[in-house]
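Would you mind keeping the following structure in view while I ask a few things?
Here the complex is missing a single protein chain, while all its other protein chains stay put.
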Amino acid sequence: MLRLDGITKIFGGLTALEAVSLEVKKGSITGVIGPNGAGKTTLFNIVTGLYTQTSGEVYLAEKNISRLATESLAALGLVRTFQNVELFGQMTVLENVMVGLHTKSRSGVISCAFKLPRQIKEEKYIKEKALNWLEFTGLTAEAGNTANNLPFGKGRLLEIARTMAAEPQLILMDEPAAGLNDMETAQMAGLIYKIWESGITVVLVEHNMDLVMDICDSIIVLNLGKKLAEGTPREIQENPAVIAAYLGEG
Amino acid sequence: MLKKMLGLVVSMMVVGLMAGSSFAAPPIKIGALFSVSGPASFLGEPERNTAEMMVDEINKAGGIKGRKLELIVYDTQADATKAVQAANKLIKDDKVVAIIGPSTTGDTMAIIPVVEKAEIPLVSCAAGIKITDPVKKWVFKTAQNDALAVARIFDYLKKQKIAKIAILTVSDGFGSSGREQLVAQAGKFGIQIISDETYGPKDTDMTAQLTKIRSGGAQAVVCWGTNPGPAVVARNVQQLGIKLPLYMSHGVSSLKFIDLAGPAAEGIILPSGRVVVANHLPKNDPQKKALLNYVDNYKKHYKVEGDHFGGHAYDAIMLIKGAIERGGDSPAAIRDQLEKTSKFAGIGGTFSYSSQDHAGLTSDAFVLVQIKNKGWTLLK
Amino acid sequence: MDNSPQLFQYVLSGLSNGAIYALIGFGFAIIYNATGIINFAQGEFVMLGGMLTLFFLVFLSFPLIPAIVLAILISTVIGIAFERLAIRPLKNATPLSMVIITIGASILIRGIAMLIWGKDTHAVPAFSGNDPLYIAGATILPQHIWIFAITLLIIAANKIFFNYSIVGKAMRACAYNSQAASLVGINVKTMVLLSFVISSAIGSMAGIIIAPLTMTSFDVGIMLGLKGFCAVIIGGMSSGLGTIMGGLLLGLLESLGAGYISASYKDAIAFIILLLILFVRPEGLFKQKETERV
Partner (left out) sequence: MLQLFLKNGLVAKTTMTKEKREIIIFLIFTLAVLITPFFLRGSYFLNVLVFIGINTMLAVALNLLLGYAGQISLGHAAFFGLGAYVSGVLTTRFGLDPWLALVIAAAVSGVLAFIIGFPILKLKGHYLAMATLGFGIIMFIIFNETVAVTGGPSGLSGIPNIQISSLIFDNDWSNYYLIWTITLLVMLLSINLSQSRIGRALRAIADSEVAARVMGVNARLLKVQIFTVSAVISAMAGSLYAHTMTFISPASFGFNFSIELVTMVIIGGLGSIYGSFLGAAILTILPEFLRILQDFDIIVYGLMLIIMTMYLPGGLISGLEQIAGFIGSKIKSRGGSHA
């Protein structure tokens, strides 16, 4: 589904990622773990086109997406969430999800301004779909609220509803459980599982090891910008290099 | 609505009061548009002051045929949109019989269609030649045309046998109108413009332009602008050690310029209305009485020197006063009588309007003055 | 004809204007680096410096030095009041609201100055006479020497302050990362206030030393502020050599442009340079490309 080939990223002399190659299988839940500063978020930013890598290539379903702009990836089925939850704070919860359907609609400035028939039909479709995704994430009751007024946990759910609305093939989740309490984390795990069940490949960066070991079927470990290990949760738990890296950090 | 009712009540009370007094006749309403604030406030402020002072004066002396004048002043901020709005308000709400001002050519051009349509006489205080050329039925003006000032300077230059000049004009309405006239009239006087430079109204350093002028081989420099630019030019000329004679426009014929330019002002020659040299005028000068009267009065009221900008408003008020005295207070009568004005000796000059001439002045309206010892001397 | 004295005069005039732009640009850079705000009211402090000096010097007949000191003090107090009343109370400050507030403040300060001192332009006496000095066929005024000297002095003082004093270092830390700075016990709010103090003092100083050349009125701050901003953009928002170079370059290009191309478009030249730099090298001409951030 997703393949990285020798990704290197250098920030003004500092090497954040060094020749990282990895592959995410279609229909898997893959966890990316590693100590702080290992380059996990940088990796996500490169895949989603927010950073340009110094060298290396990124392939999405065998299509080279290394040089594509961020905004063109959603249409190809690649979306992500953010560590700090990037909502459209001034908009309502429903509208947030409706933005998620941006790539599923096509009306331009002119047809929107003049409310051409096609646009009205499209608008109806967008609203219906968006409501479905709110239902999927259990946010229906919040539809009319302003996103900024949501509690943090529901904000995370909304972000997921929004990404789901784009009907992706692959979701990258940046620490989906950060800042959540145990109950919310369990709910999140259930939701991720539900997403995976619907046939979507999931990659997540996460510090909560219980969550990662619980739901991932494959794990990649980064340390100091390099790929340290790769394997099933069990293999990783027993890998001495990984244990050393984590202990070293502590 | 409430405001209107309140207004009604107040005006009824006023009418009631008036009925008991000897002043039965309502006042004659005159509108005034001046750029009291904004970039042309140096024009609008003395004009407003003068107009208010003159109307007070006239009313104190019993008004016009027993009727008081009422002056309604609005600020245009030298903004064409505001000028048009204010002109409409004067005409439709305040129902004035005549309008004086606006202060700038731009504002005047903007409201000309309004007054022409409403058929209200306008006596503009702006200098642009476009205002009365071609003649518009309802539009007159008191400020001397730039053309006259240019002619006065060129005439003098010709006598001095100066044939090559450099001009340095400000890029605002005043400067560009002056530049147009300088370029247009040069040929007539056998004068060649060697360098043609401009500067911005807010510029604070003109050494680049002057350096260029210096190397161009001109025999004199003519600078056209209003304060403070020309003062910077004068100082820069001194700084650069340029020995060419410097001529300025009537835009700086105020003590303010001498104050700003300091020692650099010495020796500069410029055309000016007679107001700055009122004391030096010969006894038989027809304007002398009006000038001295105005200068004293203004100083008494506002503690500063009156200048010829204020004079434009003085002339406008007095011209309208004369017209009303002769023909009554309907807009049409005022217009007709204005056009018949003959040999009115005001501040800006001696006015004689006709159906072909709504500017009313000849080049005689300007005298040439030279700055000497921080004051003005009359140049023959 | 020998054109070299002419060229030299352009260069000299350009450099002396450039020094002024640099000094004004400095004020922008100090606040920007401490707070990320571009203070659109910066030009008004330049105006205040000139007008206050004039007020004490001419209307109250103070001697020069006390007049200058008082002018700087009062401008600084106004700078403090501005920060305390309009900047600090603002909750969730977006760049948009900061732009609007500083524009509002600049209109307000200008308006009050107009009410107090009127709309007239005033001449301010030069520090040491008006006799031009001749340098290789070109001339400058003694006041220009003052401008160069004081600009140099202020830059040197800044360099020392920011690089060697504890407070200066703390301010730099805030600029770099205010969260981290507050974690190590630096009072970020005080540092922001301090940046307003320094920048309003420098702004008013700039206004004071140029007033004898340019004269002063309530509305001189707008254009001077914008030019200072152009200088600081060319210099890449640095509060050091970059802005000096930016100011001098801007002054030079303006003067040469007015001399050899067209004086009418002198101001346009400044803003075209501004746009080009923002389009092509927003990090400024004299700065290495920064690491990208998201």
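A few points about this structure:
Letters A, B and C mark the chains in the order given here, with residues in each chain numbered from 1 onward.
We take it that contacts are C-beta pairs under 8 Å (C-beta built on N, C-alpha and C of every residue); 3 or more make two chains touch, one makes a residue touch a chain.
These numbers were taken from a predicted model, which means no experiment stands behind them.
In the full assembly, the chain not pictured is in contact with A, B, C, by the touch criterion defined above. Only one of B:Gly101, B:Gly173 or B:Gly251 touches the chain withheld from this view, namely B:Gly173. Note that of A:Gly56, A:Gly100 or A:Gly225, the residue touching the chain absent from this view is A:Gly100.
What subunit A contributes to its contact with the hidden chain is residues 48, 50, 69-75, 79-80, 82, 86-91, 94-95, 98-103, 105, 107-109, 112-115, 119, 122-123, 126-127, 131, 135, 140-141, 143-144, 162-163, 166. For subunit C, the residues touching the absent chain in the complete assembly are 32, 37-38, 86, 89-90, 95-101, 103-112, 114-115, 222, 226, 229-230, 233, 264-265, 267-268, 271-272, 274-275, 278-279, 282, 294. Contact between subunit B and the unshown chain involves residues 36-37, 39, 74-75, 78-82, 84-85, 88-89, 91-93, 105-106, 109-110, 112-113, 117, 128, 130, 171-173, 175-177, 198.
By definition in this document, only the chains that are shown with their structure count from here on.
Taking each chain's centre as the mean of its CA atoms, A is the chain most distant from subunit B. Among the chains, the centre nearest to the mean of all shown protein C-alpha atoms is found for C.
More C-beta pairs touch across the B-C interface than across any other pair of chains.
For the pair subunit A and subunit B, the distance between C-alpha centroids works out to 72 Å.
Averaged Cα coordinates give subunit A a centre that lies 46 Å from the centre of subunit C. Separation between the centroids of subunit B and subunit C, computed from CA atoms only, is 37 Å. Of all residues in subunit A, none touches 2 or more other chains. The set of subunit C residues touching two or more other chains is empty.
The touching residues of subunit B, when paired with subunit C in their complex, are 37, 41-42, 45, 171, 197-200, 202-205, 207-209, 211-212, 214-215, 227-228, 231-232, 235, 238-241, 256, 259-264. Residue ranges on subunit C touching subunit B, taken from their complex, read 1, 3, 6, 9-10, 13-14, 17, 119-123, 130, 132, 134, 139-141, 210, 213-215, 217, 219-220, 222-223, 254-256, 258-259, 263-264, 266-267.
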